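Here the complex is missing a single protein chain, while all its other protein chains stay put.
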Amino acid sequence: MKTIRMLAMAAAIPALAAAAQAETKIGMITTLSGGGAGLGVDVRDGFMLAIEQDGRDGVEVVIEDDQRKPDAAVQIADRMIQSEKVDILTGIIWSNLAMAVVPAATAQGVFYLSPNAGPSALAGKRCHPNYFNVAWQNDNLHEAAGAYANEAGLKNSFILAPNYPAGKDALTGYKRMYGGELAGEIYTKLGQTDYAAEIAQIRASGADSVYFFLPGGMGISFLKQYAGSGVDLPVVGPAFSFDQGILQAVGEAALGVKNTSQWNKDIDNAANAAFVSAFQEKYGRLPSLYASQGYDTANLILSALDKAEASDQDAFRAALQAAEFDSVRGDFKFGSNHHPVQDIYVREVIKEGDVFTNKIIATGLSDHADAYAGECKM
Amino acid sequence: MMLTRERLLNWAMIAALLIVPLAAWSLDEPFIITLATKAAILALAGVGLNIALGLGGMISLGHAAFFGIGGYAMGILAAHAQNYEPLFAWPFLFEGSNQMPLIWLVAVVFSALAALVIGALSLRTSGVYFIMITLAFGQMLYYFAISWSAYGGEDGLSIWVRNEFPGLNTLDPIQFFAIAYVILCLALVFAARLARSPFGLALAAARQNEDRVEAVGLTPFTLRLIAFVISGAITGLAGALFADLNRFVSPTMLSWHTSGEIMIFVILGGVGRLYGPVAGAALYIMLEHLLGGISDYWQIFLGLLLLLIVLFARGGLIGALAGREKAHG
Partner (left out) sequence: MTYILVLEQILNGLQLGVMLFLMAAGLTLVFGVMGLINLAHGSLYMVGAFAAAAVAGWTGSFLLALIASLAAAAAAGALMELVVIRRLYQRDHLDQVLATFALILIFSEGTRWLFGSFPLFLDVPSHLSGPVSLPGGIEYPLYRLTIILIGLAIAAGLFLLIARTRIGIQIRAGEADREMIAALGVDISKLYTLVFALGAALAGLAGALVGAIQSVQVGMGEPVLILAFVVIVIGGIGSIKGALAGALLVGMTDTLGGVFLPQLFAVFMDPASAASAGASLASMLIYILMAAILLVRPSGLYGGSA
């Protein structure tokens, strides 16, 4: 497992403040090898960009690869808490890894800030004062897609997702907001690569639109095959299948598809403009949704460290909850269960020169919180 | 008892597996203890597989099934206990359990039952067909677990607090290590006695020459099935411990990669060598830990090393260090 230690430069900080500041140790557990490593790499790069830009003394980040294996993630977390004595953990991409790590970590008195996964249990019954989600609750983007379908006048959707918990949450989230009929509801195999059978069913169903949640390679396969099938119903999906890293592999097949996201590179605010250009300059590629989430997570931590030390847990928690940082999403605040209350946009896939990317065309949901906040008692 | 080089090596290894975590404990390095615990538990899974593989000559690429069943036995019992939801109300009210001995019992019984069914069906075939059909049964359970939403599906099941063992504080890494270590030692003693028992000798004979065993009135099928069940049960017990180590169980434990990894422990150490899995698991975890620090692409080196061992160091680590083995014993 790879360990990168990063000590920020002392130059920018006045000597007095530096002397008063205790060391803060942040542990990042993310996926840097195997399938799905692209997401972890983006979260890490976004996060480290913010840390470097800030450049303060006394913040140390330890990064380790979880290989997308829950048992590896749990062991790294145990080590970071027990041996490295980190104050804050972050970085996990996948819901199943988060469910394995977060409850035990927060129970051991560490803060956990999620830069990507937002399983419903952690937003509701299993919420914890030391757990903050800086991305979204898993249902959010799907809910926004359902709301957008109503607005766009879609009345007979065909919906599909893989047969696993996040897939079921996705379709539940869509149906929560969507008011029309369902032409069909299919659960596909996890990791499935051929969607000919599903596309034939879509063709035969008389639907007026398709909503799908197929993260990673599954979405690429589906879109390419859908484009070749001659079925031309409008497609709506969450941002995961249309994000910067993956979009170039989908190609023309994605053009014009509407997708929902809480962030895009054209959101008009100073923090976002600075982030997009700095990211491009440092890494030579456009930032993705995941990079933006990593960047926001780091800036949130830094803003809280301005007010309190991580060891002063109550003060630090209050500072996190206040979320007084310049989010690249524009307005950002936490709800009572430490999950974001934010706008979720509708984007359309476009081509800029040779590069496929997104532009915002509408707002799906404004100041949207999640459906589980009521179940959270803290 | 003769003092062969292999026997000395075995003692040294099992002593090292005890001394390293004790040293880590005194130096307050709890993570080393966790690593040692992981090695002990994975070695236990390997000891189970080795009974089928080394002693019985059955190449099972589906032992993840038993490892996972053990894990889920722990996950399901503990989840019900922690949520106060009865698991069943008839014939008596049962609310799950967070007591390790009971969990182990359930894990052993259910993985033995699964091994009985899978073994009875698979042992009708042999050779490559056996490898593949065990793989198929493993995949069947894997896909079932992914879509079994009542117990988390792909997300798996998280247990907040490690289960309890009477008289010990299992949350203390060194005490949990002690549990895993003692069980591993017991399993090693059991496996050694099994290999020397009339049953073990008959099984080994069936591996080498089927006709001869039939001629003395034993059925190789029954011998192998019994060995397969014992093997599955031990691997299942390891699964329950592994889930408790991570306080988490997920379908990953059932995937064919897990079967491959358990097999790697056995072969790294040396097939058919009693302490092979101990050496293999310890080496694998050290490699993962050390190589991981060198490169993101550490699995390339792991693959190369495995390849070299298979091609040039037959008999695995123990074979390389202790020289050729004299028949079983």
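Each chain carries a letter (A and B) given by its place in the written order, and its residues are counted from 1.
By definition in this document, contacts are C-beta pairs under 8 Å (C-beta built on N, C-alpha and C of every residue); 3 or more make two chains touch, one makes a residue touch a chain.
Because the structure is a prediction, the values reported are computed rather than measured.
S.K.: Tell me which of B:L27, B:L93 or B:V128 is the one touching the absent chain.
M.R.: Per the contact definition at the top, the residue touching the missing chain is B:V128.
S.K.: Sort through B:L17, B:L157, B:A227 or B:I264 and give me the one touching the missing partner chain.
M.R.: B:I264
S.K.: For the chain that's not shown, point to the residue among A:K155, A:K224 or A:K307 touching it.
M.R.: Touches the omitted chain: A:K224.
S.K.: In the whole complex, what residues of chain B lie against the chain that is missing from view?
M.R.: Given the touch definition above, chain B has residues 53, 59, 61, 121, 124-129, 131-133, 135-137, 139-140, 143-144, 146-149, 256, 260, 263-264, 267, 271, 297, 299-300, 302-304, 306-307, 310-311, 314 touching the missing chain.
S.K.: Residue-wise, where is chain A in contact with the chain that is not depicted?
M.R.: Residues of chain A in touch with the missing chain: 33-35, 37-38, 41, 163, 168, 185-191, 193-194, 196-197, 200-201, 203-204, 216-218, 220-221, 224-225, 227-230, 245-246, 248-253.
Going forward, only the chains that are shown with their structure count from here on.
S.K.: Per the centroid of Cα atoms for each chain, what is the distance between chain A and chain B, given in Å?
M.R.: 36
S.K.: Which chain A residues qualify as touching chain B in the complex?
M.R.: 1-3, 32-33, 65, 69-71, 74-75, 78-79, 82-83, 95-96, 99-100, 103-104, 107, 119, 163-166, 168, 187, 189-190
S.K.: Inside the complex, what are the residues of chain B that reach chain A?
M.R.: That would be residues 29-31, 34-35, 38, 143, 146-147, 149, 152-156, 158, 160-161, 173, 242, 246-248, 250, 252-253, 288-289, 292-293, 295-299 of chain B.
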